[in-house]
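Scroll down for the structure; my scribbles are underneath it.
Note that one protein chain of the assembly has been removed; the remaining protein chains are unaltered in position.
Per-chain residue numbering starts at 1, and chain names A and B are given in the order in which the chains are listed.
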Amino acid sequence: MTEPRKPAPVTPVLTKTWLSPRSWTLDTYTKLEGYTALPKALKASPEQLVQLVKDSGLRGRGGAGFPAGVKWSFMPPNEDKPHYLVINADEGEPGTCKDIPLMMADPHSLIEGCVIASYAMRAHHCFIYVRGEALHCIRRLNAAVREAYQAGYLGKNILDSGFDLDIVVHPGAGAYICGEETALLDSLEGRRGQPRLKPPFPAAAGLYAAPTTVNNVETIASVPFIVNGGSDWFREMGTEKSPGPKIYSISGHVEKPGQYEAPLGTTLRDLLELAGGMKDGIPLKFWTPGGSSTPMFTAEHLDVPLDFEGAAEAGSMLGTTAVQVFNETVSVPWAVMKWTQFYKHESCGKCTPCREGTYWLTQILERMVAGNGTEADIDTLLDVCDNVLGRSFCALGDGAVSPITSGIQYFRDEFLALCDKQKAAPALAGAQA
Amino acid sequence: MTAVQEPKKLEVPEGHVTLVIDDVEVVAPKGELIIRTAERLGIVIPRFCDHPLLDPAGACRQCLVEVEMGGRPMPKPQASCTMTVADGMVVRTQRTSKVADKAQQGVMELLLINHPLDCPICDKGGECPLQNQALAHGRADSRFVDVKRTFPKPINVSTQVLLDRERCVLCQRCTRFSAQIAGDPFIELLERGADQQVGTEATSEITALNKTSEGKEFASYFSGNTIQICPVGALTSAQYRFRSRPFDLVSTPSVCEHCSSGCAERTDWRRGKVQRKLAGNDPEVNEEWICDKGRFAFRYATAADRITRPLVRDKATGELVESSWTEALRMAADGLATARDAKGAGVLTGGRLTVEDAYAYAKFARIALRTNDIDFRARAHSDEELSFLASSVVGTTPENGVTFTAIENAPAVLTVAFEPEEEAPIVFLRLRKAARKNNTAVFHIGQWTTTSVTKTSASLLACQPGGEAAAIEGLATHAPDVVEALRKNGAVIVFGERAAQVPGLFSALTKLSAETGAKLAWIPRRAGERGALEAGALPTLLPGGHPVTDAAARAEIERAWGVDEGTLPAEPGRDTSAILAAASNGKLSGLVVGGVDPNDLPDPALAREALETLSGNGFIVSLELRRSAVHDYAHVVLPIAPSVEKAGSYLNWEGRRREFGTTLEGTGALPDGRVLDTLAVEMDVDLFTQTPASAAGDFARLPSVNDSSANGSRPSMLEVPAAQVPSSLGGPSALLATWRQLLDNGSMQDDEPALAGTARPVVARVSESTARALGLNGTATVSTARGSITLPVVHADLPDGVVWLPADSGDSTVRATLGAGHGDIVTLARGEAS
């Protein structure tokens, strides 16, 4: 692991304009050097832009961290079929709250990124799939798209480059699974949002079976800055393998929750300092590094560098850098139960392990939290998790078991304590109606 | 693990890869799924959602295996039903991998947590993949102690298919079948997650409040397949539900008796009664599918009006009375001999005979009645058709003619005067598969965008009814792309029985085929027509296909039959219409009828007149399964066996012999061939058709037009000019387009209310502008001098001045009521308010 270079504790790039009045308007955006990257990009070749993003080391901000430039390079160089760029703005992972403020505060950086990325991938149609509940984002994006059309940043022959692009803001309708890129594509095609078989991968057969790239909002919004600043500049922040700034969303039991854009590799200790420490001084008990699907951490992990490698080496994942902080007043089995209920509600139903597993796990946890659990239930929980992890069709199943396995790993005693009532009458274990 | 040094190198053909499954090295074609490769090695990986004819889903996760690629184990077990083989791959199934075994056990347990323990009352119990898998590999007890998911029992997803949602394992076989194979997404997955369930709009929890209109209507002709491929007891049929246990049934391979596809079936029966029919697996013909008619329409054979005893007309009362076989046969023989010796007797066989039975009729006509007056065409027919059958169809086989497989692999298919989904549903499925999987370009010359057109992604070339021949002749001018497509190697032109109603169509098709090289496929609607053609149940053809005018062929047959030289009549006989005309004019004295409904004939009135005449002044012998329209006129009625009670073979439209044995033995019912054989003996003639086997043997000894080295003996095709259709009729006159729907008034669908519930609505179709011009709102009345039919109107993209009616559905009995057919002029007016 490389020592992260830290220019400053907070490095506003994406969030820099958010303080400006009416930051969401074209007027403000252009005054703050918005749409200055676009003409540069349109003068370069698509290959150069792909190379630039590869060089920058920008990794997908939606959770998986796949190198964006590499993903772009999977798009075929020909245009035998129309190419599509689809923006995943279906933010819904519990704890995650970065894309929605970004789209509300600064929709134009996303749109400028869309134009550049579409040009780089030879797409003439771009869809922004926005979570339906994020109505105000949809409103602001629509307004921004309108402004961009009027200003000639969208439509035919953009800035006299000969490049055409249309953007459609598409509303979701309430389904967490649509954050999975192939489920999102099915949903965008007007179907149930259930994940598709891969291969074929979207770059080969995505939207309408045509070459498609799906990127997260934050990823694409970073692109104009990379075009303006260059890859070396981008790499001045973050680590060798996880370069760049990242919006850390700190929520829960801290004094000053909020959005803190800091270089990748920042630790929770640093973040807690920024966020004014634990609320009312009540000690930290557990936290998620990047949403509920990333196995939880404890106070032991305060110094884990929150980049893709650091989080993984410590046994979790960086995810969406949605840092949810829970203090000692919160019961781990209860929190795990709540998350499991969420996954049960959001399981798409396609595959057996996720559909049936979350159904079963929820019932066991609810029973345990109600004081009707047994020690055997803990073993059953872990074994069912084992039968779901890596067995389900998509990553939702894996995410669903993360809170349970990590919760039991760090807080087994708390689960055991819930079984006390049942210890007195072991003969009745599991016999209740 | 590194690759094992293998001293013996397996031969690896082009396009193949080598991999190792459970330590066995195997060569597999690129693109093959691991689960199939394993199966070829005899390694069965358990599965539920996987089905070889459906696109992979990877949904149930039961088939997980461990996979190593390039020496690196993949981090997660992989679904062997979705992953294709690759060179150097190492696969470990449940037999050699603890991880795979544990994964499969885990999935099995998860599948069972919400599955009811109602196997003892479940139709699937005893033949249930889930039950078998659970017994073979599952845990003895369950760790699940919480609350199972339940649903109210059962719901109808159609009149025919019932769904018990709590049994469903959500493998999506049924929904994938409906969407992919049939193209009828009438059932779908509803809800999400643990609440997910199969259903329809009607079963969903969506309130019907304010409903004023319908979406696309759905009544699938193939829904029964979803029951058969359901790996649990979630889908059951209204017909079979709770009737039997699989282990109490005897299963007999059989062949469908309905259409000319000749589908392989399995008939399950018990105590002398058929309980259900299932699709057999025949990759060359029906793959693993059958239509709902083939599956559910079998109770006609046990209908209340089934005839089991011979009947003779009592001279005193004029009523038919039961008699002994001896008396009935004696009377029939005497009557027919008298008729023969007077002005002669003709034979109408109907289109549903086995090859062996048709052969018996053909031989009976030639040597017992000494006539060529025989015709199997109990429907509209023409000399042109006869000429076409003789010159281009008889004698063709899957080796030299068009096949199901040829359709699937064709670069282009043109269908004309043929509605695949209605007339030959399995041909439709193959055509859809061709379009879906092989991008076959499908062109349809017809009147409107039917379901056959949309579901085969066909291009409609619309023409007026009766204008099909002109349309074919105009292709080069108006649609040169179609002609170009038909020039591609393997292109096929398909047409059906309706072609006989369009003068010049066979001629035009023959020319088009000659010009483009596209092969012609005649696909009749009824199961027995192709076999009857081969068997010589036609006025111009001998059994084996040689013309009756071919002296050498006649002589050879006479020798084979052991009859005197010159016994066989040398002049072509009369066709169905001519036989009936002769009978009504007193030019024919007798008739042997093997299942003809006058209402199927071009002129039902003429048929009735003929029967009426012979009833008084001639002699009629009717061979009947059930009381037919001929019954009331017949002098002698001889009962015959339904297909399930006899052996034999059908020749399907490909010319493929579809042999089947007797399913229900010892019912006492006799095949037509046996009855005719005995009748012939009474007339001092030996047919040697006592059994289907002997009939087949006798037939096989005859010269076949197919054996002839030269085509010299095949008559050339009659040239008939294309019919000219008036371009616009104006006023209330309209051209009638009509054909039969798969599920209709046909008597072989009697006694099946659940099946009838999935028939298509009985409506008249006209273009929107014609409807407007004639003020047709709500209903339309179509009339001729004979009568009128009033039906609800539905708009479709028909040419103006054309009305379409289903030929024999509900009140729309076109021949019987209007005495008209496809291409005839009718009067179209606003229907009387009903």
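Throughout what follows, a residue touches a chain if its C-beta (ideal position, glycine included) is under 8 Å from a C-beta of that chain, and two chains touch if they have at least 3 such contacts.
Note that in this section contacts and distances are computed from a predicted model.
For the omitted chain of this complex, the UniProt record lists the protein as "NADH dehydrogenase subunit E", which is one of "YCII-related domain-containing protein", "ABC transporter permease", "Sn-glycerol-3-phosphate import ATP-binding protein UgpC" or "NADH dehydrogenase subunit E". When the missing chain is restored to the complex, the residue among A:Leu38, A:Val115, A:Val169 or A:Leu284 that touches it is A:Val169.
The chain omitted from view is touched by exactly one of A:Ser292, A:Ser316, A:Thr380 or A:Thr405, namely A:Ser292.
Residue A:Met237 is the one among A:Leu58, A:Met121, A:Met237 or A:Cys385 that touches the chain not shown. Counting the whole complex, the residues of subunit A in touch with the unshown chain are 7-13, 15-16, 18-19, 22, 24-25, 40, 44-45, 47-52, 55, 77, 82, 91-97, 99-101, 104-105, 125, 131-136, 138-140, 142-143, 168-176, 187-193, 208, 225, 227-233, 236-237, 245, 247-253, 256-262, 274, 292, 322, 324, 326, 330, 335, 338-339, 342, 345-346, 348. Where subunit B meets the omitted chain, the residues involved are 184-192, 199-201, 204-216, 218.
Here is the rule we go by: only the chains that are shown with their structure count from here on.
Within the complex formed with subunit B, the residues of subunit A that make contact are 175, 192, 197, 344-353, 355-360, 363-364, 367, 380, 383-384, 386-388, 390-393, 430-432. Put simply, subunit B touches subunit A in their complex at residues 56-62, 64, 75-77, 82, 102-103, 106-107, 109-111, 113-114, 143-147, 149, 169-170, 189, 191-196.
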